[in-house]
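Shown here: the complex without one of its protein chains, the others still in place.
Then we have chain A:
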Amino acid sequence: MESVNELIDFLDVNTRLDIKTLALHHVLSLTGSFESRKLLLSNPKCLSCLIQLAFGKEEQKSINKDAFFSLINLSADEIDAGQMMHQNSNLVQMLLDYILDEKSQFADTACAILSNLSRGKKNSQIIFDKYFTDSNNNSEKNAAVSLAKLLQVFCTEKFNITNNLDYLGPFICNLTQLESVRNSILNDLLIIQRLIPYTTYNRSIIRRGGLIGAIKNCCFNYDYHQQLLLSPDIDILSRLLLPLAGPEEFEPEEMEKLPDDLQYLPPDKEREVDPDVRTMLLETIMMVLCSRKECRDYIKEKNAYVILRELHKWETDDKAKETCEKLVQILIADEPEREYENLHQVPVPGDLAQKFYEFETKELEKNFQ
């Protein structure tokens, strides 16, 4: 403990460069383990020094970089992340400002720290409430960042020439745990239009996965399903199905029914490579599918079935295959009676619920064997 405190003392901005560099190296390697992270955070000086070193414009680049990496590691656990925000209330603001400056050299690491900090719902709530401007009353808080601005930066290619800001994807995904964030995204057609093309963004799985997670979260707001699905300006179904579609050819009459984006795909068309992301896409379609008759009708009419059929033949991941099966079952089943239209809200009798629960547990165990 004492030695750690001594080490932290060397992180002071005014320490001689060679000693500071060495001390920072040690701290960085310490942040790799769970116990030493607790130890480091127990001394408030550690965090404030690291922040100073990370953002310090006078520091050498390698110092900035190591300090940023230490912060990534420190924020890896949800509880620590909460503690960090509590210890230093400026951290999030500094990170946000840093990311929004297109010349920031380590903006990617800053994004990664934010993505770590925001992982738990509670932490997301703190970040959003405290550091984001409310679209309704800007004046109350002096925070300068709006969600719209952040999303716009995310969607601007080459906003920062040396950083691609992919980790904003998971950060945005984390923020969409909050209903207010979901609503402000869903209420702005333009934002959705800009975001959804990233479901097929093949340069970065981080960005793509984060974005698809965010879309999935947004689909928890059932009231918006019809708008998302049926408005030709958004056409979310194409964007969810396209990553699931392969190079298979369909008969002309089957093809014509598909959304435009899915017609005449080339023979080198590849599916989403990550099975977890495929599952997420399928679950998102499932959510949209379940809520209303109109949505089911639309998805059926758009011939989503043939894409899922081919995916099922091809799929090798158990979880994704199972999700695909469930989805197809709803798709080909008879339409439920009017009062049970929203499948999310169908009451399940207690004894059946118990049975379902047991069945699921068994299935889960099977997967882990």
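Assume a residue touches a chain if its C-beta (ideal position, glycine included) is under 8 Å from a C-beta of that chain, and two chains touch if they have at least 3 such contacts; residues count from 1.
By our rule, contacts and distances are computed from a predicted model.
Per the UniProt record, the absent chain's protein name among "Tetratricopeptide repeat 4", "RNA polymerase II transcription factor B subunit 2", "RING-box protein 2" or "Small ribosomal subunit protein mS29" is "Tetratricopeptide repeat 4". Note on the undisplayed chain: of the listed residues A:18, A:35 or A:260, the one touching it is A:260.
Considering the full assembly, A:189 is the residue among A:189, A:273, A:332 or A:348 that touches the omitted chain. Here the missing chain is touched by one residue of A:21, A:125 or A:152, and it is A:152. Here the missing chain is touched by one residue of A:233, A:301 or A:365, and it is A:233. Think of the hidden chain as still there; on chain A it touches residues 148, 152, 156, 189-190, 193-194, 232-233, 235, 238, 260-261, 263-267.
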